[in-house]
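After the structure tokens below, expect a handful of questions from me.
Just one protein chain is left out here, and the rest sit where they should.
Then we have subunit A:
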Amino acid sequence: MKRPIEIGLLYSKEGSYAPLAQACRRGALQAIEDINVDSEFDIELIPVERDPKCNIDLYEPLCTEILRETSARHIVGCVISWSRKEVIPGLERAGGTLWYTLPYEGFEASDHVVYTHACPNQHLLPLLSWAFPRFGRRCYLTGSNYIWGWEMNRAARAVITDNGGEVLGERYLPIGDTDIDRMIAEIKATRPSFVLNSLIGESSYAFLRAYAAMGQEDPYFTSKTCPVLSCNLTECEIDSIGSAAEGLISVGPYFVGWESWPLGTRHDFASSFEASSYSAVRTLATLLNGKPGAENETLADLLHHSNAAQTLIDPETHHTTLPVLIAQIQDGVFQVLQSWEGIPADPYMTHPDRHPQDVQPKLSVIK
């Protein structure tokens, strides 16, 4: 007889970034289904869902509602960092835990959040170190006007200037805004060695379409000479972008076909968002498995049980040890160009030994 345990899901079904939320939701539901039929687990997870509709002001009330009206102490959810930061005070009051399953900008380690996707030493740093020797160090930065865009570009600027590079321009758009003409014009004028794109949703799609159109007119603005780099683009958005996504280079812990993560036997995820949410639920199930009453314990206590050793969560930072894959969209499919395995997270950039470096093969010249 399995112990029934309620688990909250806080993903938007409509709104600007709903496709990402739905990818995460599918991954979480798949994990719940797998755990519930798996005799290795003595628990049955019962999803309790709320839909914040991508409205920033609905996250905190709905998260609090789950914690107040149901027995769920663990919530898988939130897509953008802004919403995650909104729900943390409520989690702290109620002793709840959020499982956050998307890449983010780092510099956070809440006692009430588990981070199952990548932070900058697992996305931005390896991506830049890989791009510098291949394309150069003159960069143009784009971003959506909130914490992800601002912080990614601050970190990128620091890395670029520390490495003798140059930031030729930096421009932001409000979330959902598609007025990208000025960005495109500045890129055309400055001819950088690459563009780091931290726009999200429709802004990002509009930018990539306009950039692809510019590449038709001037072949310099194509992936061989001036690629667009991203730290958050996955398969789940390729359809929304269409052929303009071709050549884009992204970094993440999973691309279709990769099998080293998440733990477990399933590797057929549509993108790293499904994988990361699947991983979150499976990790939670691992922590609760065979421990009646554990569902009411704090996250800190759960991470100190022996079960925690079977997970990839660092009990100090609550972040996840992940593969780092750099991949390019070729004929509509991400092809992995470079990979590192088992990179622990370094959310505050204080552990240089956790920063994967690109080591290029040395060519010997035969005379």
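Note that in this section contacts are C-beta pairs under 8 Å (C-beta built on N, C-alpha and C of every residue); 3 or more make two chains touch, one makes a residue touch a chain; residues count from 1.
Everything below uses one rule, namely that contacts and distances are computed from a predicted model.
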| item | value |
| --- | --- |
| Among "4Fe-4S dicluster domain-containing protein", "ANTAR domain-containing protein", "NADH-quinone oxidoreductase subunit L" or "Xanthine dehydrogenase family protein subunit M", the UniProt name of the subunit that does not appear here | "ANTAR domain-containing protein" |
| Contact residue for the chain not shown (choose from A:Asp57, A:Asp111 or A:Asp301) | A:Asp111 |
| Which of A:Ile5, A:Ala18, A:Ile35 or A:Ile88 contacts the chain that the document leaves out | A:Ile88 |
| Missing-chain contacts mapped onto subunit A | 88, 92, 107-112, 154, 157-158, 161, 167, 170, 300, 316-318, 346-352 |
